[in-house]
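Note that one protein chain of the assembly has been removed; the remaining protein chains are unaltered in position.
Should a chain be cited, it is by its letter among A and B, assigned in written order, with residues numbered from 1 in that chain.
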Amino acid sequence: MTENAQSTQATASGDNYAVIIRDMHKWYGEFHVLKNINLNVTKGEKIVVCGPSGSGKSTMIRCINALEEHQQGDIIVDGTELTNDLKNIDAVRSEVGMVFQHFNLFPHLTVLENCTLAPIWVRKTPRAEAETLGMEYLERVKIPDQANKFPGQLSGGQQQRVAIARSLCMRPRIMLFDEPTSALDPEMIKEVLDVMIELASEGITMLCVTHEMGFAKTVADRVIFMDGGEIIEENNPDEFFDNPQHDRTKLFLSQILEH
Amino acid sequence: MSEAIASQPQRNIISRLWNDKETRSVIIQIIAFAAIFAFFFFMVRNAISNLESIGKDISLDFLSQPSSYDISQSLIEYSSRSTHFRAMIVGILNTLLVAVFGVILATLVGFLLGVLRLSKNWLTNRLAYVYIEYVRNVPVLLHILLLHGIIVHSLPLPKNALNLGDAAFLTNRGFFIPSPNFEPLFWVVTGLFAAGIIFSIWFSRYAHKVQDATGRHYPVFWINLGAIIVVPVLAYFILGSPITWEIPELAGFNFKGGMVVRPEFVALWIALSFYTAAFIGEIVRSGISAISWGQTEAAAALGLSRGRILNLVIIPQALRIIIPPLTSQYLNLTKNSSLAIAIGYMDIVATIGGVTLNQTGREMESMTIVLLLYLTFSLLISSFMNWYNKRIKLVER
Partner (left out) sequence: MTEKNYIPGEHPDLPPPSNLIGPVAWIRDNLLSSPANIIMTILSVWFLYIVIPPTLNWFFLDAAFTGEDRNACRAVADGACWAFIGERFKLFTYGFYPEEHRWRVNLSFILLIAALIPVLFDKAPFRSLGLKFAMAFPFIAGWLLVGGLGLQPVPTSQFGGFMLTLVIGITGIVFSLPIGILLALGRQSNLPIIKVFCVSFIEFIRGVPLITLLFVASTMLSYFLPPGTNFDLLLRVLIMVVLFSSGYMAEVIRGGLQAIPSGQIEAADSMGLKYWQSMRLIVLPQALKISIPGIVNTFIGLYKDTTLVIIIGLLDPLGIGRASLSDTKWTGLSTEVYIFVAIFFFISCFGMSRYSLYLENKLETGHKR
């Protein structure tokens, strides 16, 4: 048992790391979805996770804010270890923003109300202040004029930008993106990626599951390739794309770059 | 139509008219109207000649004649010397009584069943499922008769009444319960209760304002609960329980004093409520499960607590799905209350459509009144529903 040694090590180096995942396993019933995941994300690092569908990349990212439970190993986010303690989970979630593939905006609230909901109820911000904050981020994602519309009235790209603004309103230190562009029409992908690139230039920690290889080349500090529930390969983008090591990575890249 | 142009010589005027889109629709409508009109004309003419041959006319005079029958449960003063019109009012009130109480109980039980069906606990979940399937697949009339039969046959006669703490007595003639007598001091309690409601309305608004201005949260629910319930209850005991209860007492073959709830009412009320509750339970379950899991995840990812996710995200959306079918269940319950006649509960159908009809022989007038009354209820409820649907509709492109 090396647990003690490991945890001291974690506290020692904890200040530099936004996320530490150590020997993490997850099962769905009998099915082994995540196998021995080890990943350290330094503060401000941009990581792109890719891999074929069913490789466990979304599941891994969803474990980081406890939308999925892991069954073995440790996950430490911003110095807080994820256990069954609901307090810890709530603390982590309010520091970690998440953007989903299908936006998941609240259809019964206006765009601005979507943005102010969490600041008002979680951060206990006065409404006027929360609204200023909301408008500020809606301007950042370039849709302040849609603030009083309902999500159902917006295009997919606009909805995804609202979803990004909604997460940013909590001023998270870490942003998770779970295939943010794969439900969008091609002409809308760019507007969302532009917002994400701008965000990346501001020093926030980002973990992004995506197949947008152009985005990975411009933004990522590190690219991680997953298959069959394992991390197969990780490298900086130049090395990763020009000189992939593993056969599966090569196969995947050739399939993705073909079209 | 292109075909019409293609066929070279226009053979005659009829085929030309028939092939013109506008005229054809006019012709069809004229024929339809004529057919409908002829049908009604035929019926009305039959009715007139039939009525003439037995020497009857159409008139509502019978409503002002004495009814000369008794009604066991009445919310207003009524005796056999009252008019048929008054009997009808008694019937309407009895229908409304069972409908209102039924709607309240059915909603409570129905939401409980819906929540149990969504429960993670396998056992409770299955139990609620079995209950819902059993109740929904057996006719409501059977439920009513079964419950009425159990009350009438298995509860004792008044002289051996089932005694609940010397205060209430269950018998097959009805449930005898204490009736309250309010002493003057009780009005203080009532006043505090009313003040509590007014306070909580004001406080909810105030708390909302404070939250908007400073972001501070008050425990609104608990403070309001205290104002509405706890304060009046405390006052009630401090003032020395200012209600005296009139306890029913056995006198001869029956009970005297107190209040009596008739077995017919109990059977109808409970059976209708628990029957409708099974349907409401399914509506609630499917309404809540229709909200995609992504909504819960998105709210959780923002750091909202479980209670807030439910309150701010899930319930507001689920209600939009639940309320329309819920209102039609309320309407069904009201219509099903007409089955009262099977166990002798005197509602609209049993009074004006039953005894009055049989006594006066005024089938046409009585049945028309009954139909019009139910249509009025339905129109009221469904126009509310339409108004509500318009109000809450999600805005979409």
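In the analysis below, contacts are C-beta pairs under 8 Å (C-beta built on N, C-alpha and C of every residue); 3 or more make two chains touch, one makes a residue touch a chain.
Since this is a predicted model, take the numbers as computed values, not measurements.
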Contact residue for the chain not shown (choose from A:90, A:129 or A:230): A:230
Contact partner of the left-out chain, one of B:15, B:121 or B:181: B:121
Subunit A, residues in touch with the chain not shown (by the definition above): 1-2, 23, 25, 27, 29-32, 35-36, 71-72, 227-233, 246, 248
Positions on subunit B contacted by the hidden chain, ascending: 2, 25, 28-29, 32-33, 36, 43-44, 46-47, 49-51, 53, 119-124, 127, 133-134, 136-142, 145-146, 149-150, 153, 335-336, 338-339, 341-342, 349, 353, 357, 363-364, 367, 370-371, 374-375, 377-379
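Here is the rule we go by: only the chains that are shown with their structure count from here on.
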Separation of subunit A from subunit B, taking each centre as the mean of its C-alpha atoms, in whole Å: 50
Complex contact set, residues of subunit A against subunit B: 65, 67, 90, 93-94, 96-98, 100, 102, 104-108, 117-118, 120-130, 149-150, 152-153, 163, 166-167, 170
In the complex with subunit A, residue positions of subunit B that touch it: 211-217, 292, 294-295, 297-305, 308, 312-313, 316-317, 320, 394-397
